[in-house]
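Shown here: the complex without one of its protein chains, the others still in place.
By letter and in written order, the chains are A, B and C; residue numbering begins at 1 in each of them.
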């Protein structure tokens, strides 16, 4: 339980097999802690197979102030299956606890038992999981509830918070399920409360909620869904694909209540095509997919660019290339998001860095798509899509309902010109159903009237229009396109970052500062158009610039170097796992030392 | 008729409407001149519409040594339709000739006639095109042949060369067609031979052919087809799209004679899928498309990368984004060729700069695909695909028939490992039908055995394998990945270039050298992996580096800056037309002056 | 069915109907099609049909793919959307889902429909999207200059099949019937009156209507699907054909030697829009809570 500014910071890792209820236990734990007013960040890992066995890990970090990432070292490891847990005992920090089945069924050879792997500096707690479960529910099935009761007792956490979540969770099942689980919980709570405590301490108080704010816990994908609904999404067309499927599913359940329509299409090409069709007809329209789906959408996104049709595409990245590693995280679809179209097909690309950012970016994406008449790609990644954070929803809906520069802005003589060249390069857009605005949108290069044209000057002028109008997005109201954290002024090592990895970057930055390194970090949320000025200014301040990202060659690094013509230091990992704070920190130290030398 | 080293350099421009036989006239002209031993470079422009009217231009440049590009200024303009030709009179150089209908049917108002647009320094030749045609063939239809006879007479070109081409051209038609056309030709020849010559001079002798060499004339797409056949292409799957269609069509006619199979598929996704399937089964397999089709192929190319399956994709670029300008040229699909895939999907990307290069690159693409077990994209553009150049086919087939590192290279213990980590990162590849090599190829990340795996170390190692193996392509035998021209040593202005534009770059370089600027040019043929070392060395030599390309933002410029972290000067045009030598030269001058200042 | 009528070209038409308002659905862009192309008849048919149905110009959206056929929206004075090769139907679906009030007409060539676009047709049909889909079948790729298409005859010689095509042609009518399209008909560019009638009927149908239009390409097919051939081969559907009998319709569709013109099949069933309405009810639709609704969206007021 690392102390940060004297407040709580404890990370639990529950490890078991797919049948053990590991993920469910983690879910109850994080909801209970959030209910008590703590901040939570949590991420589960489960096997790619549909069913059967395989390692599940649920990691839940509980803090007083919202944390930025999970920690490499957990404070508590709970094993529901020692064979999966043993390789992870090493990740428990010193003075951290390891909780395991005290009376395993199978007698293991000396040395193979989990206790043989616990370091002297770690605190071992044997717990009769099976026995307590069986006594309470006459089945071993509630072992995952038993460990929760034990944790509550051990760390002095209010048991009622757990009982409430358990009751809510089994609401739709027979009453007996809740009762027996609660019995198991209570029995284990007693054991935990009364067991001889080693050195693990107990939890600090959660920070009191700010007045009027109610924190809630959601995943990145959940926040995207909320952002879509608050921004007035009209139509959503989607095709299932991990890790974006839950956006489709949640919207299917919720959007119809808000007057929107959701359709599962026959494929991703159809999904983006219908989205573009709906966008053309004036709807706020979106789709969601992952890398393979985005690849299929490349051609139709080009029509969105050429026809200047608003649309929003949420892309949750997973391990690639190709089908890759569908249940692992990665940041390797940036190239395709920015460059994956025929011709000069610039569009807006945004990447939030945390769950709260998902909400804001989703809503703002619709504003931008409409205002600049363009496709907007929002890049997520599995780690961000699926991880839980406590967030405080805004008191007031922060998104503008209608930013379309409509037919009423048309001021010209003669026929209505859909693609009139204007000062801000955005043309008045008539929507079907509006009289006097009839026109044909085409993927062919076209004149201001929208008629096909292949005159050289026209193509040059229209190419310029399509590019230049996007620059205004860099100053889009109430949106953070990039942001600097940490030390001001001359910096030893600056860290640039994007997407989910920025959490680890911030934690590394804090650690580096603690070691006396002048360190600063900048998150880049708008990846196209790139905030070149701000990045250049940041780089000017830094003696060395590090860019950690979860891909092999450094895709944002290429983008920034390409735009600014400047070198930077890359830190690339293609492992399918989130970046480690320690890896970043090691690199920061190395760069700081190189500077000192 | 600009003199270069005392030898011939004359450019003809024939301009008319779609029904006038303009393109056919240009075709006969260039074939006749090539037949005489001159070097030819020629490019036609025709309307996008299927039929009806519209401006056609056939430009034919005839030289003693092979030229690198068309010239901005023609030496001779022949008008078959004054309304289309008038705007082009200005492009005729001083002392250049303008040949027009002497007795137009419609009497035009004073000033509207073409003669009113001819400068005093240009040489006007009125010719009774219609009358001569009607007298010879009792129809005006042969006006396009009449102008050829006149040109031959006027410039003292051997008329037999034309007669041969005309006979060959109409071979399949009724004999009377050849006869009447020849009659028209001969009549006009007499007129041209005997007309009072102004100051236009006559043609120098063509350079004698080197012994054993027979020059032939072909387009970029034609050269691709020859390269495919010589490299032993087994299967070709394609879907029609301008400007790549002629590759499909020519192969459909020729490949079956060489034992290969050609199939028009239902779309581009099917074309690349079948190509990958055939590549997996051991065939040399290819497809061809343009930007929109490449966009559709993005996902399947990823499978090629992940599965390490050889395939070759020819992409002839046209104006984009989206459907864009199908009959105009552009270099804007580089981004997509290099970056257009989900995940870290590196592949080899090559771009020849002239017709001869098309042949060599096509053949070498198959070698590389097979040797490095990867998709190879060959980027062409409409200007290169469709332009004619005289080339000398190699005496000996220059392509290796089989570079597959096969099952016999498998040396491990136990089960055959399709993705064995080896020194050169290329694994022994068993083909279906081979005993002992059974394995499953998948787009999922996989172990050396080919089994799905999402272990972090495995993904990192396999990502490295897929990247590192491609580096060997930078030293692929007998292939020019990049090449430097012009001055050696310290350079005022260096010009980097790729694709068809490199012709104009060379011409600009020569012109700059003639003005005393120390100038050098480097063509980059391998665009992925990028010859970073060579480019860096070139840039080291140059005080300023210019990169002209036919797209809006500078796609190769981004790529090079991104890789090297260095700035360079961009010259971007998105007009659908080839770059002008003069534009490049102006920029070179500006940079040279800036240096001097 | 009425007697054959020679195709009418816009230029003639212009002279013929000056001022009678018939042409008000046509834009001032003259079609770029080759003189004699069957597509002129289709354009005329759509004009007649829209006049008859009095669809407000502002409420009609013509969606197309890529090809000669797909140039059609440019020649109309309605809203138009010239999309990508093969994507006609999903884009049209998006338009309709966004705004039920629009009359959405999707058009494309045989290649656009049954080659690259073939995967979308079953789904538009089974969902019963309330749009009209007209395929202009000339049995060839017109815009790319004459290659074989999915409806080309076996043995067709084209630049991409110089040694004859060896693919069996598809049977679009059987396919659409098997997909569950709720309205399936066939017309011929050479029979102008009947064609216009069928287009009007197709547009009037509530649900997904598919009209297959045989339409010669006078430039790239001089031997197979020509006026001369089709004039002789086409037949009327027998008078006793029952358009509610899908299997009988299949039988007629199978007789490709003599393509039968007329209404093959029609049924009334809930549309995709009806489905959304049902979902909204089941979900317990609230009034829109999003800011978008709270603030009142101008465009919504206007277009829906």
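Following the convention adopted for this analysis, a residue touches a chain if its C-beta (ideal position, glycine included) is under 8 Å from a C-beta of that chain, and two chains touch if they have at least 3 such contacts.
Treat the numbers as computed from the prediction; the structure is a model and nothing was measured.
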item	value
Residue of A:28, A:132, A:203 or A:241 touching the missing chain in the full complex	A:241
Among B:15, B:283, B:315 or B:588, residue touching the chain not depicted	B:283
Chain not shown: contacting residue from A:323, A:361 or A:558	A:323
Selected from A:266, A:367 or A:492 as touching the chain missing from the view	A:266
Residue numbers in subunit B that touch the chain omitted from display	229-235, 237, 253, 256-259, 261, 263, 265-267, 269-271, 273-285, 299-300, 303, 307, 397-402, 404, 406, 431-444, 451-452
For subunit A, the residues touching the chain missing from this view	49-52, 238-242, 245, 248-249, 252-253, 256, 262, 264, 266-268, 292, 322-323
Subunit C residues that touch the omitted chain in the full complex	114-120, 122-123, 126-128, 150, 162-164, 166-171, 174-175, 177-180, 246-247, 250-251, 254, 269-270, 272, 274-276, 278-279, 282-283
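By definition in this document, only the chains that are shown with their structure count from here on.
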item	value
Pair of chains joined by more contacts [C-beta pairs], A-C or B-C	A-C
Distance between the centres, which are taken as Cα means, of subunit C and subunit A, whole angstrom	44
Between subunit B and subunit C, centroid-to-centroid distance (C-alpha), Å	39
Shared-contact residues (touching 2 or more other chains) in subunit B	292, 322-323
Per-residue overlap in subunit C, given as positions that touch at least 2 other chains	66, 84
